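Beneath this line is the structure, given in structure tokens, with notes to follow.
Here the complex is missing one protein chain, while the rest keep their positions.
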């Protein structure tokens, strides 16, 4: 339910997924972002993702902080449960929501400001807990909503629309995530839906915290010449480390890939990813490798994209905590309240 | 000035530094930590450091957050300016203090809880700003002051004094610091003063943010069998990656070292470090190397110590910000207030 | 104040922390309790781990007064460092026991205090081998001394040893030896018993000794809370420790042995409250315990919870402020910080337990109110309630109990609905319907802390915005009808009343008893919840003068009584106690007498 609904016109012959739903059913209210904003493309890719994965909308929760990027959960999956929290603190809300019911799909959307400045603490600790969620950073190198201040991901030398170039070293969410111990680390570009959608799918089906850093140009404040997060500069500097395919569970599709240079990883929530390596001497299953090639690329002014690290074996938060699988919010009160007899006997210890 | 002063008995023939001060002059009030606490050894090493470096006490500011570790600034250098702030937020206070006068020496003392949990955001951003300070983490893997909960640096499998072993992946401050872009990253052990003191000196004389992670066993809550941060376990797992010497400025001492396997780095605030490599194929001037060897050691259950990374070339915060060298807190008011004429002419723009 | 008498006396233990004194001191208290004598223990411990002075004060009182007496009849002075001040704090006519093993220079004495030297170290060193047991047994030995001096029932103590150490026979034996040594030494060397002693009675039947963090945690367990998030902070830490302890035995899934609960140690308090809200939003009963600094850090999220209307429970175990203040001392200094937490126009439902018993019941009630009112609810305890050992009535539970989950739409209701709107006030009580994520395709809605209209849509429209914040005021009125009523003791004859809050209760009970005896009977109202309801205002109106008693510097309850009722502020006289020590009846009595004698009061 939402207030300003887009007029939903579903064509008769519209493509339907296994639930009989159309793409339009997964849309949200009308975007109020600037025309051309990278974030809107990511919204589109997310819509495609949840449609393709046949996710029942009400089994999906979508959370965010504050920022242009954080507004986007309102723009997809209007039949899902949305939670636009406070600035930089979405991970904690997701942690609580997940504890109450770990069976729901969970997508968090954040910005580079929301994650890397005010949100750094919660971001790193959600990674440490390996919370089972897809965490998308819509990374534009600026604070869009507050009108164009540099964010912590702005590159050294990148110029502001007006004013001096940035002098502080950028924080790279991928390197930070790996250093904290993330189990799924990927990077992509809002302008590359072909790469983005499989990564979103794999991230959502991954068991544990899937961090997806998506370069998403801000057309209003950071798309000019001199900006390293512009469409132009991103297209030029971007290099794919791996080609990623997501293969649905029980898919009949025979995938044709060269065993030698490919890696196949079964995902815990279903399906698998096929990673076709473009880089030699690099395995996305080895953290030191991942960090090294990210750094080397950065030193050469290149931005590595694709699934940069994956580890499907580490237990996720609820497993580590030994919590029952059944949603806690559905356990009958009778099973939770020990009752009067227990209370009486327990009090013997206090006599 | 402090309330409960230790009785200061200075022996006639006590060793004096170039300022004519004795070690005792650099002590603080009586420690109230548990007998045997690692933190007290670090306090001792810091006293030695500032004594040896001939630092005028009142030119030193010493700041901390909250925790047993954060109490220690009261236990050294009682003639220096102390600031025991709030939990996890010492870096911001240091940043402000440094902005007001960047000529003072600045030591920040923190704990693993204070830095890696509540303080993660400020810690990483102080690194990003390359704030010119020495930042010591007194790392015991627990919250000492609140009586023994696991901290974020507790190793997987490390047992609590009572209760279950830790299941969450530890956060390694060295890896995080390098991934954020720290310019000085070192690790040591409270029980190894020979290694610790040169590292403290080098860190204090380094231009920019010097991060020193010191394993500092908590005898009360985390020194038992099963704990990986106990004295015993730390002694066993610790491996030195580099032998570090600090050589004072204008020192007459001829150092005898094998050029081939050694590296010499001039420090911005004076003196230099000589690094004698124990590890092959590792340069503390290369971040990817540093991360790799730290990880590899960790995988083998070893903890690498020594100066793990150094970069003396990156400008520090005030340089990046293009601030005058002269302390801002000493600029005469006349140079700061533009005066009435300027106010009048400036207002023409608003007519 | 009054002279000690049988079953009415205060014993204070001055120790060094980390020396294991607490189990001996606890043993002494429990023995008194088992002899049927009402008793309370107050712990004054330092904010460090080892080596600093720490005190434990045990008050026995036939009438069951549970606040400290403010006097010391017997001082067990085991800490040389604080000997002078410990001696000074003994009442004239009182006793001081010290370890006379080695002759001390300058042993201070007082003419009006009987100083009893016992060579505790020496006799223990003779009997025990290890340093550890020598230290520990010194403590047990002074319990033996007290047992002789106070004529205690030794069988009770021995039974307690059996109950405590169970199978560990060597511990039982060692303690027994130490106990006897102390006992015998006293019998031989001192006039036993003293003029006041402990005499077996039955005044503690149907009671337990427990602290309020444990009972609050039990409340969470019985209320069916499943998600608890927290960041360690004194004095709230033991609440989560207790919850965790109870859950380990009471909350394992029968089949899988897995946890029917989730306890999350957060990275800080901002995260802890975010988690609690996330879980509350997603239909779990959730809570987070904290103390002052945590409340400050939770401010932004608390306003979010208020405005987005999300249930959760926040325990504030108050300690001495401001800032870090004195983390191991008590105060009631967050009353306003909680009631109005967050920027913008916010106000929060708060509950104020007076003791561990109420902490249990109000804790369970908080979960009901949070869900009924769809808002964060505070339980304001304090260090005194939370960490001290109180004697309270046995806790009771009715097995037919049904939790009040509030207006949550179920499957059938949603099936029948055309469209669900989250913020539509259908019933006119300001409380709207909510849904739980994942349960029904029609239940989805969007939760936000930014401007929203009654349908749940984003808005920047002036009247749509105002519509919702005005409805929250309607809900506030409804809250007044749901929160616990104040506890009132009223007689028409009395022209002067007392209004107070929380842990002041016991000192006030004692105050009233004393003043009544002196012919000055006072009525009494204790607020148990904010918002206040009409009875508070009525009470003030009924009196010529009302003393408002609380444990903070700025008179925070006094402030709120003035602004949140229409009562005449001139009638209210604020009395404040805020040095970090629990309030004493004698101090209240003194102040009230001064007021009354100076003619300021009616």
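Per-chain numbering from 1; labels A, B and C assigned in written order.
We adopt the following convention: a residue touches a chain if its C-beta (ideal position, glycine included) is under 8 Å from a C-beta of that chain, and two chains touch if they have at least 3 such contacts.
Since the model is a prediction, treat every value here as computed from it, not as a measurement.
One chain is not depicted; across the entire complex it touches A, B, C.
Considering C:154, C:192 or C:562, the position touching the chain not shown turns out to be C:562 (whole complex).
When the omitted chain is restored, the residue from A:38, A:57, A:73 or A:88 that touches it is A:88. Only one of the listed residues, C:285, C:329, C:422 or C:475, touches the absent chain: C:329. Where chain A meets the missing chain, the touching residues are 32-35, 66, 68, 71, 86-88, 117-118, 120, 143-147, 149-150, 152, 220. For chain B, the residues in touch with the chain missing from this view are 1-4, 29, 56-59, 61, 73-74, 78-86, 89, 91-101, 103-104, 121-122, 125, 318, 321-329, 331, 333, 335-340, 342-344, 346-347, 350-351. Residues of chain C that touch the chain left out of the display are 46-47, 292-293, 295-297, 299-300, 303-304, 306-308, 320-329, 331, 333-334, 336-337, 340, 342-347, 448-451, 460, 462-463, 465-466, 469-470, 473, 552-554, 556, 559, 562-563, 566, 568-570, 578-581.
The rule is short, and it goes like this: only the chains that are shown with their structure count from here on.
Here the CA centre of chain B is 40 Å from the CA centre of chain C. Averaged C-alpha coordinates give centres for chain A and chain C that are 43 Å from one another. The set of chain A residues that touch two or more partner chains comprises 121, 124-125, 321.
The set of chain C residues that touch two or more partner chains comprises 267-268.
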